[in-house]
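Removed from the display is one protein chain of the complex; every other protein chain stays in position.
Chain naming follows the written order as A and B, and within any one chain the residues start at number 1.
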Amino acid sequence: MRGVELIGRAVVDPQGRSVGYVHDLVFRRTGENRCRFELIGLECGKAAIGDRLGYTRDAMRGPWPLTVLFRWLSRHSLFVEWSAVRRIGPEEIEIRTPMDELERFIDVAP
Amino acid sequence: MRGALKITLGIMTAIGGFVDIGDIVTASLTGARFGMTLAWAVVLATAIMVLYGEMAGRVAAVSKRAMFDVVRERLGVRFAMVNLGANALLSLLTLAAEIGGVALVLHLVTGIHYLIWVPVVGLGVWLTIWRLPFQALETVFGLLGLCLLVFAAALVLLPTDWGSLWHEAIHPSVPAGEALPTWLFYAISLIGACLVPYQVIFFSSGGREEKWSVKDMKDARLNAVVGFPLGMVLSLSIMAAMVPVLRPDSVDVRHLGQVTLPIAQALGVLGLILTFIGFFACVFAAATESALSIGYSVAQYFGWTWGKRHKPSAAPRFHVVCLSSVIAATGFMLTSVDPITVTIITVVLAAAAIPLTYLPLLVVANDREYMGRYVNKHWQNGLATIALLVMVVVSLATPPLLFATKAGQ
Partner (left out) sequence: MPQGIVTANDMLWDRQIYDRDGVEVGKVDDIEVTIPDDGGAPTLTALLCGPTALGPRLGGRFGAWWTAIGQRLRPGDELYPVRVTADMIVTFDRHEVRLNVTAAELPTNRLRAWTRQYIIGRIPGSR
């Protein structure tokens, strides 16, 4: 499966509500030289630009207008665990967890 | 002496990027038409350039990242592709304008029609990229470009009214008989000429060519802090030299020959020779820089081997891009479009495209994982944010002003 098959896909919860689009893939690094990457989940939301620029990470320090703006834009981004993914269709990704039980990405971001 | 040689990258970037055909044309045009009332635009643009040039150098030295590595990592593959296309097109136009500019200088010197010179210049630019080592490129053109200080000398010898020049410069206002949109349009063209994006691409890639590391940070900083203001001094003196000679007759500068009138009047033949050497060095350097920056940006986007530090056979795709850019730009100039018109269009388009290149730089300069303790300081961020705001305003104001004033008529 290629990354491009996941990114940008619409995500819907069991009630058919739109969770947003996949912005990013979240991995856990393991292995001896930390080169094994396990896919643990998807980041979904409406606006991807802040994430793309790196503003969801703590390491980004300012300038504060940009930090505030991009964090605000990605405030609704949600984290979908891989185990909650039920089906990857050609248009949509269906998940098992209802939308309101998902964690906010900003709370789990590295 | 070693120290002096080390800042040649800054001087060359300043000479070639700052004082290129765009700057010579806009500075002399505005000087002859608006006096020093637009000097603020050059000063403002220089301040922005120093700020962002220093950042580009620091990012290149610390994170070992050149401009388009950063653009692709941070803007994502699609937006970066749009950015690459826009920048490459703009640099191609710039390259064409510079090739035309060198041909115009050679026409003034020899009297031979400029179109005959265009292919010769194109070949020269390509040979320089192909064979001349990066260090030699910097040193030779950087130092020769300093001949343009002859404009400052001319200013001393001409009947300059220093008081009114100074007064105009620090009390900017629209001169009588001119419309505000026109005045602003020329302000934007000056800013565009000073901040052409290829400068940052060239400066950051040049830092990688010279294998800058954290140890060289001081040099990188010095390059930006000395080089760009030097460029500002050169272009302000060109602007000011027009005032006593061309402004009384309200000459509309349409030919490069008119720009040399103050020199001819003040310094005679020797002055003219120095001017031509200076023009040639600056504009030729700018031509190679813009051609290289196309190669740099394309190769960095796709992750190819790039740079003059490798033999051409080790970086074949980079050299193919540079070569085809030179051929395309030369071919464009051979269609006998007016080089001065191409120049003005280029600087105006550059003004609109500025934020594309400068935003990702600001973002990366704030990333602690890349920059460690060399991230931007608070005051730098403060100034850079204001500068970014200025750039966005300039960029948004460009299209309406372009149409409202029919390109500054």
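In this text, a residue touches a chain if its C-beta (ideal position, glycine included) is under 8 Å from a C-beta of that chain, and two chains touch if they have at least 3 such contacts.
Please read all numbers here as calculations on a predicted model, not as lab measurements.
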Please work out which displayed chains the absent chain touches and list them by label. A, B
Can you tell me which of B:Thr110, B:Ser164 or B:Thr305 touches the chain that was removed from the display? B:Thr305
Out of A:Leu25, A:Leu69 or A:Ala84, only one touches the absent chain, namely A:Leu25
What chain A residues would touch the chain not displayed? 1-4, 7-8, 23-30, 33-40, 43, 51-52, 54, 57, 82-83, 108-110
Taking the full complex into account, what residues of chain B touch the chain not shown? 63-65, 69, 72-73, 76-78, 80-81, 130-131, 301-306, 311-313, 316-317, 319-320, 323, 369-370
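Throughout what follows, only the chains that are shown with their structure count from here on.
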Let me have the rounded angstrom distance from the C-alpha centre of chain A over to the C-alpha centre of chain B, please. 41
Contact set on chain B toward chain A in their complex: 74-76, 360, 362-363, 366-369, 375-376, 378, 381-382, 384-385
Per the touch rule above, chain A residues touching chain B in the complex are 48, 52-55, 57, 59-66
